[in-house]
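A single protein chain has been omitted from the complex, and every remaining protein chain is retained in its original position.
Up next, chain A:
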Amino acid sequence: MQRVRVTSPQTRLAQRRGADAMGRLSHLAGRPPMPSTAIDLEAAERALRRQRRLAVRTALALLAALATLLTAAALVPGRLGWAVLFFAPYPVLLALAALHVRRAERVEDDHASEAHASEAPAADAATGRASDLRADPAPDGP
């Protein structure tokens, strides 16, 4: 006699969700998952690498800035040393952050225009499933 495990639909759903991490992002935002074939993976990869380089640069610049401020505050005597600690850090921090955001947005713009250019001849641009964008040769496309 064969035994069958009986589960409620909710349990089955939960179990499937556990295995389906790919769809989770879209699930969280209430959207269906996007097929990976719909984008130019190489371009996306380039964008990620540029963003990562930028992020590392900003983090290193912050480290250097804080180290300089600390040294200056420790070495400059009297009130001038106080002024270094009280007032100097904030403009520096603001400049670092603003510069980063500008550059990060430029990377995004570059990527968007690149994607736009390669997308233009697609017949069905409105749905985003341009058939000639299958840079990813995965067989499990839509």
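By definition in this document, contacts are C-beta pairs under 8 Å (C-beta built on N, C-alpha and C of every residue); 3 or more make two chains touch, one makes a residue touch a chain; residues count from 1.
Please note the rule applied: contacts and distances are computed from a predicted model.
Participant: Among "Transporter", "ATP-binding protein", "Cation/acetate symporter" or "Transcriptional regulator", go ahead and choose the protein name stored in UniProt for the chain not displayed.
Facilitator: Hidden chain, UniProt protein name: "Cation/acetate symporter".
Participant: Tell me, which residues in chain A touch the chain that this view leaves out?
Facilitator: Residues 18, 21-22, 24-26, 28-31, 34, 36, 38-39, 41, 44-45, 47-48, 51-52, 54-55, 58-59, 62, 66, 69-70, 73-74, 77-79, 81-82, 84-87, 89-91, 93-94, 96-98, 100-101, 104-105, 108, 111-112, 115, 128 of chain A touch the chain that is not shown.
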